[in-house]
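Let me begin by handing over the structure; questions about it come next.
One protein chain omitted, others in place.
For subunit A:
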């Protein structure tokens, strides 16, 4: 399904685990170090460097861009490391996260409560994911290098719904189907 960003509440609530989406529009990269800083800022009552309401955070730190390319290879990193930072961000209106791997047990209830979704990128398909990035711009925490917050304009970036707003978990249901008892 082709999806033009920004996301809308109606669309997010209609998504079901296993749906394959092709995203076009702006998303923001942030991983371990940037999450730590964002959440520390919120704890101090400061403003976030980007407005995350209705936005998508892509857990990723790209390779440097070679001359003539928009961005280096880029792909989702393991999401579970960002789990402790999810709640304050979805409270601020973050609507989706893109990463890889299953998450802690407390994440699906948060997705349900705040009507957010967890999307999966194809981990390790970084060379072909980079082809879908048409613009890349550092927007905050430049000193973090690969871990800075970047705005990416993506076209037809393929992701799979991993946790939906009902709190269903694709990893869990998928594995149950194929596990030999």
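The rule we apply is simple: a contact is a pair of C-beta atoms (placed from the backbone, for glycine too) under 8 Å apart; a residue touches a chain by one contact, two chains touch by 3 or more; residues count from 1.
We take it that contacts and distances are computed from a predicted model.
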Which of "ABC transporter ATP-binding protein", "Fumarate hydratase subunit alpha", "Hydrogenase iron-sulfur subunit" or "SRPBCC domain-containing protein" matches, in UniProt, the chain that is not displayed: "Fumarate hydratase subunit alpha"
Residue of A:72, A:88 or A:167 touching the missing chain in the full complex: A:72
Contacts of subunit A with the absent chain, listed as residue ranges: 18, 20, 33, 60-66, 72-75, 77-78, 80, 100-102, 120, 122-128, 130-131, 144-147, 158, 160, 170-171, 173-180
